[in-house]
Structures are given as structure tokens and as C-alpha cells.
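All protein chains of the complex are present and in place, except for one that has been dropped.
Labels run A and B following the written order; every chain starts at residue 1.
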């Protein structure tokens, strides 16, 4: 399997995973089937679309290749059927699925930005953006506090994973090792956050006006 | 009237209608006149701008042609004057106006995407995006639950209207029949949703954690 195929399949995997998290979130808001499709689409393809538009990279993935829309549709419909036929899904299931999507998209976003020859620091931004933007939009349109602003680490695993991918470049390792290594970093840190409530020290600012409010 | 003129005038009509819904929403949030203009602008031109940016279509409509900004300004000011001089507007009035804008923009978005030679499935996405994005942004910045996530059909009429427009293409009918036919589908389904509370079966997901919360 060559590098292009590896990235393509990983991208489709990330799209499927995020489409599932979008469909589950839509289900928690009791949407109808077309609402489910809209949320699945935005969650799965929002981050990559934002990245491509800011990079000036046209056509955007899902316009040039119908496979993306097919994957979103099948993943969303499959989720609805699976939930209807079996038992409800835990909040935890949603968060673990989200962690996998985060890992894939962070690495892909970093790789796409590097291939566009942006500076290293900007490539990290694109990694984080591709990883988190779809989920942030999903949470905002569903009126939830975005996962990214929960107490646990969320942007942090993306930043570390993106830096790992960039740091591995000079070693000229096989692509799949770079990709899996960086994904493992994102996953490990994010799953640690979900299961062991890993946190960094927080910047807590309580201003005087706020104290009066309370 | 040739095809280009038909689409241009329909587009301006949709812009005027959505500018009115934006101005009304701003009035419900008691904004001042410049706030009203900002919300009217975002509602009327947000969907088309998003579509053009994702398609890589430059210059975006309202940059290349000042008529768009003139129409938004006149529609917003006209709404403020009309409301001040007559009686308040019902929630229902806002929803019906929104339905007309939805119909026009869905068809235009689909048409623009097809003219850009995107695949059929992507053209449906652009139809829905052009139709709903302005209203979603309007509702989000005004802190309302976006209409698209209310119980009634909202994305559904756009998808059906966009598919109708695409389905009519091979028949080589006059443009205005394709446009009016597809708009009629959007309007009929959306008005049915508003007045008769049409719904599709809903995907309702209540997970165990949520039950504990309640």
C-alpha cells in the first residue's frame, strides 16, 4: 500500500467515525433522518473543508470525489439502524469514537498542510483545526458545550500528535509508521483524558465583576 | 427573460426575503439599526458566500455586484419602517418568509453547483447549504435554537427540492419551469411542516448517562 492510498483510506476512516459521532449527537437531539444526515455531514467533512478553504486547495475533497459523501451517508444510516436494532449507546462510546476521529484527522490535516509547504507552526494549526473543527461545529449546532472546552484534554492531544508527526519527518521512516505513531500519541493522550481524567493546570480568571454576579 | 436574468432576479428576491427575516430576528433581540443591518447581511448573504468560498468561485456575488448590498440595506430599512408604522409581526410571518427564501436559495445553490460541474450528490449539498446556512448563522448569533433543528421538516424540503431540480434537468424544460417546479416542492413541504406540523419519524437516542442526568 503506497502513501497516497494510506492517507486516502485513513481519511475515509476518519470521515466514517465522525459521521457516526454526528449521527449519535443528532439522535440525542431527536432529529429526523435528514437532520441526522446534515449533522453527520458537517461533523465528518467540516474540519477538512475549513482546512482546504483556508489553504486555497480546490476542489475540496468531497466535491472532487463522491466516495466521501457515500461514506457519510452509509455511516449515518448504519448508525441509525444499529442503534434501533440493538441497545442505546453510552456517552462514553461517543467520546471514544470521537477520539479515533480526532487522531486520524489531526495527522491528515498536518500532512496535507506540510504537502502544501506551509511553515511548521502553521502545519500544527491545520492539524488541530482538521481534528477539532467538525466536532466543534457539531457541538455548537446541537447547542452542547463543545467537547474541546470540557475539563479534560482535547486540543492538547492534537497538538502533541501533530508535533510527533512533524518530528518524525526527518527520520524518513515508512509513512505508515509516522502516521500510526502520531495517531497513537493523540489516542493515548485523549483516552487518558477520557478514562483517567488527565488534566493540565488550568488558567482560572475570576474578575471582580464576575464575583458580583455570583 | 433569459436564464441568467431569471436566476439573477430570483437570487435578489431570496436576498431580500432573508434580509427581512434577519432584520425581524434582530428586532426581536432589540438591536440598533447597525446591528439590524449586520444580521440582515449575514442572513441574506451568508449561505451564498459559504457556497462560493467552498466552490472556489471568486469574486463572491456581493463583492462583484453592489446590487446585493443595496437590496439588503433597503430590505432591512424597509422592514424596520414597516414594523414601526404598522403592527407587530407574528412568529408565523417570520417562518413563512423564511420558507420563501429557503425555496429560492436551495434552487439557486443547486444550479450554481451544477454549473460548476460538481457531482450530483455534491450539488444537493450545495443546494441545502445555500438554503439553510444564512438562517442557521442568523439563529446562532441571535442565540435561538436554529429553525433547522426544530421538530418540523426543514432540511428535508431543501433536499427534495434540490433533487427535483436535478431530476428535471434531462427533460430540457424551459428554465423557469425547472426553477418554479423545484421551488414549489420546497415551499409545499416546508409550508406543510409549518401549518400542519408534518414530521418524519425521528431518531431518538436516550443514552444511559442522559437518563441519570434527568
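What to note about this one:
The rule we apply is simple: a contact is a pair of C-beta atoms (placed from the backbone, for glycine too) under 8 Å apart; a residue touches a chain by one contact, two chains touch by 3 or more.
Nothing here was measured: the structure is a model prediction, and the numbers come from that model.
Within the complete assembly, B:53 is the residue of B:53, B:96, B:168 or B:191 that touches the hidden chain. Only one of B:6, B:69, B:96 or B:188 touches the chain withheld from this view, namely B:69.
The residue touching the chain not shown here, chosen from A:6, A:53 or A:168, is A:53. Among A:96, A:118 or A:180, only A:118 touches the chain that is left out of the view.
Contact with the omitted chain, checked across B:26, B:75, B:159 or B:205, is made by B:26. In the full complex, the hidden chain is touched by subunit B at residues 23-24, 26-38, 41, 49, 53, 56, 58-60, 62-63, 66, 69-70, 80, 83-84, 88-92, 94, 140-143.
The omitted chain makes contact with subunit A at the following residues, 53-56, 118-119, 121-122, 125, 128, 132, 136, 140, 145-146, 148-149, 153-156, 159, 199-210.
The rule is simple: only the chains that are shown with their structure count from here on.
One finds 28 Å separating the Cα centroids of subunit A and subunit B.
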